[in-house]
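Note that this complex is displayed minus one protein chain, with the remaining chains in position.
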Amino acid sequence: MTPTTLPTPRMIPDSLRQKIESYVPRYPNKKAVTLPALHMVHSHFRCVPYQAMKEIAEILEITPAEVADTMSFYGFFPQAPLGDVRVWICRSISCMLRGGDELLEHACKNLNIEPGQTTADGKLTVEFAECLGICDHAPAALSDDGRVFGPLDESSLQKMLDDLRKGPIPLEEL
Amino acid sequence: MATIIIDGQSFELPEGAKFNAIQAAKHFGIDIPYYCWHPALSVVANCRMCEIEVGTKDPATGEIKMLPRLVPGCQTPARDGTVLVTESAKVLEHRKNIMELLLINHPLDCPVCDQAGECGLQDYSYEHGRAAHRFVEERNVKPKKEVSDLIVLNQDRCIMCTRCVRFTREIPGTAELHVMRRGDHGEIAIFPDQPVDNPLAGNVVDLCPVGALLDKDFLHNQRVWFLSKHDGVCTGCSTGCNISVEENAGKVWRHKPRHNPYVNDYWICDEGRYGYKAANSPTLLGGNYVLEGKDHHGVPTDRFVKRLNETLTTRILDKQSVLGILSPYLSVEEAFAAAQWLASLTNRVELALGPVPVRGEDLTFAPDKTKGRSGDTSFIVPRPFTISAEKAPNRAGVEMMLDHFGKGAVPFEKALESVASHPIVIVFGGSPDESWIEADQVAALRKAEVLVLFDTTINPLADVADFVAGIASFAEKSGTYVNRDRRLQRFEAALPPREGVWPLLDLIAIVSGDGKAPIRSQEILKAAARVVPGLAKVEDGLVPELGLNLDSKDQPIPDAGFQDDWTLANVSTV
Amino acid sequence: MRSDDPALKKMTPPKLTLLEQSYLPQILGGLVVTGRHIVKAALGDGAVTMEYPEVQHQPSPNYRGVHRLNKDEQGRVKCVACMLCATACPVHCIDIVGATAPESWTDREKYCQSFVIDELRCIYCGMCEEACPVDAIELTSMYDLSGLSREEMIFDKTKLLSVFDLTKEGEPMKSGIVPPASSNRSRELVTTPTTGPVIERQQLV
Partner (left out) sequence: MPKFEPVLSRNWNDPEILSVKRYESKGGYAASRKALTTMSPDQVVDLVKASELRGRGGAGFPTGLKWSFLPKDRKETFMCVNGDESEPATFNNRYLVEKDPHQFIEGILIGCFATRASTAYVYLRFEYIKAIKILEQAIAEARAAGHLGKNIYGSGFDLEIWCHRGAGAYICGEETGLIESLEGKRGWPRIKPPFPAIEGAFRKPTVVNNIETLACVPHIVERGADWFKSMGTPKSYGPKLYTISGQVNKQVCVELPLGVTTNQLIEEHGGGVWKGRKAKAAIPGGISMGLLTKDEFDVPLDFEEIRKTGCLGLGTAAVTVLDETTRIIDYLYNTSRFFAHESCGQCTPCREGTGWLYKTIKRIRDGGGRIEDLDLMNHLANNMGITPGTTICGLADGAAWPIKNAIAKYRPELEQFIRENVNPAARIAPVQEAISAGRSPLPSNTSMFVPGIGIAKSATS
């Protein structure tokens, strides 16, 4: 499809569009780029709005419903923008045995939000996770910039939340 | 010869058959329950209702080896030596479990659900379910939503068989429907502002085995067990889709597709689906009328026939010639009877074809099995579905009659030019659409000295014709049509002719005064087959259920497709 | 039931004595009863007839009289137009037109736009009441049904609901169960398009 047929105003900037299109040769068909494209759009907007899904569909020559189908299956993609930092607190077995559920509750109570919500100042989104694969740090937490926290207790959890509210750290510095 | 063993009995599979276990069992009269499987869609085996015990028989030793676990029948090919056990204790217990699981989050609102009476859940829970279920937790409640202007989705009734999703992806290829989220919170959904509005959209309602997808047009109007079904053929276009016309209390309530692998497979387009409304239209002609001065006066049929015959006889004795126009909406029998009558009036008769409405281009949907979910597609025999641009059911059949009685099919435009040389014009209409004739065409026809019209609707030509006879509408008559592919197909009357109106066949018999003239369409077809070479293949006026290909022999159908028959009538009662 | 069903109990008629065969004791017994009534009536107490309409008959609680359409606690018709009564009716005297319920009725999606019972055709078998899944139709103990024309005896929804209003005091709904209330339910009342003749009758005791 040529860009001229796209509705205006377009949401996905040209640079991002080119990045998505650069993934097309990796796969035998365009549809397979759906997941990478959703990831790219997500890291650009920190959410995947409907308009972006529509544009992904146009780039990949599928229907918006197919994009929504894929997107809604996974727990990763939110539709409303996230806070500056998104942190997952693990509640899976190893973490639960060491107090993961309580830590999640504690963190949410501290921040005055429910799991899955963003703080009022828009700095931090706290979510639960079904295993983060960092059970060697259990009870653990992971922020979306790649920082791993754990083993946590109430005081280190508080320190973690304070750190996270300072904003994301680029991955290179890890 | 391939042999399959079902429940200990051996059956010979038909030559060239491409069956799965459900189809094979059904072929031999054994029912295996299913939900998500559909003969024209890819196999995903996710409802798990059709699970049976499967094994193979070694042809050399005769030893039967069963698989240790249950296997979905939809996924099991029926081959030589396949052994199916459909009624073992294990299978029956499994069906009980699946029914229980399907119903734990299903509301028990059958009294207000339109699917009640043709619902897969009702049937199978009666036949295979537990009397009581053991679920005491809170049910998941899901919203009701509209997926298009015509279709409503009751998500809490959905069993996530994904038939609808697969249909929109594989058949029209428009993929408007998708599954949202996962697990027991999964829902069927559309993308915002992208309703299911493809020309075949209504089929998702037929596909839905439960009351989740419902037609708003039919919603809350009728209970399905009050409806009488009549085999019909859609008059919307020259494809001639096989439909079931469903009526109650003198009204047609809906059209449903009827399976015919040679024509429409399992589908009909929305235009045909909602074409039933014309049968209930208030603009149908309600009797016979004669133009006196400027006004039409309703007259009883005997007086109408008498006056018509008087006029025609006088004029014809004056050596005036007749132009007969036969619309492509007439059935083969009607066209034959009409042409025969016209030919009997005088030898100075010219026959022409009525206007053939054409809109757009043929629209063909080729099933694309790769577009669907990646299920097993090896059992599917894809057949394309076409919506014809030619919006009349029987041009081919009427032309056949014109060829036989006249000088070939004179097109309507040419016939209009010759009105001047034919003072008597007799038009046989029958289109359910009042606008089948345009103002300038009416004016051209009105130049005739005597204008006779046999038609179903109050239309511009009826406003000016000297004699107007109301005839039975498409839902009120029986007969046959010849479709685009020259397939002769029979349809039945769903309604009795409305009051004051005769079917055209009866009317012609009365007008022609031939007391012995056959008026049953089968007899007329029999008579027509004797003289019209194109109908030579018709035997004894009978047309097979799937129609008769007038030109060549039908290709065999490797997959014996069958329609879902989740109707109360099919449940064996105690 | 098959004739060889073991549950069948075979009966043989009792053998009558000579006196019984003459029927005289039975005739005399009957005359005694008649005489007792003659005496009772003559003494002015214990008449077996009733001076209707001055005195009203009290039918038994399971008497099947005129139908009524029940209302829920908000005064809306309880009927959800499932048409099971019409399906169950052996004489086809019930005609219902269903429709999508108004938006404000959050607890149901269907109601009856029109509900007509031909009381002359009805055989008062009570199958409709039995079939109703929401206890919307019930047979009351009203028995003195009369009218001057056949049309008058065809009860429409308004009339059937008015029977409910008339009889609800004396005959409460048999289930006594009202649909569970949802929080955002409106108080809108049923509006019926036609107002048929409302039945007039003195209040039941």
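Letters A, B and C mark the chains as written, and numbering starts fresh at 1 in each.
Just so we're on the same page, a contact is a pair of C-beta atoms (placed from the backbone, for glycine too) under 8 Å apart; a residue touches a chain by one contact, two chains touch by 3 or more.
Only a predicted model underlies this, so the values are computations on that prediction, with no experimental measurement involved.
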Listed residues B:23, B:82, B:105 or B:174, member touching the removed chain: B:105
Hidden partner chain, residues of subunit A it touches: 26-29, 31-36, 38-39, 60, 62, 66, 69-70, 72-77, 88, 91-94, 96-98, 129-138, 142, 144-146, 148, 151, 171, 174
Touching residues (missing chain, whole complex) on subunit B: 43-49, 51, 67, 69-72, 75, 93-94, 97-98, 101-102, 104-105, 107-111, 131-138, 140, 159-160, 179, 181-186, 370, 373-376
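Assume only the chains that are shown with their structure count from here on.
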For subunit A paired with subunit B, centre-to-centre distance based on mean C-alpha positions, whole Å: 50
Geometric centre distance via CA averages, subunit C-subunit A, whole Å: 65
Residue ranges of subunit B touching subunit C (in the complex, touch as defined): 110-112, 116, 144, 219-223, 225-226
Residue ranges of subunit C touching subunit B (in the complex, touch as defined): 80-84, 87, 98-100, 108-110, 133-134
Residue ranges of subunit B touching subunit A (in the complex, touch as defined): 165, 169, 174-182, 189-192, 194
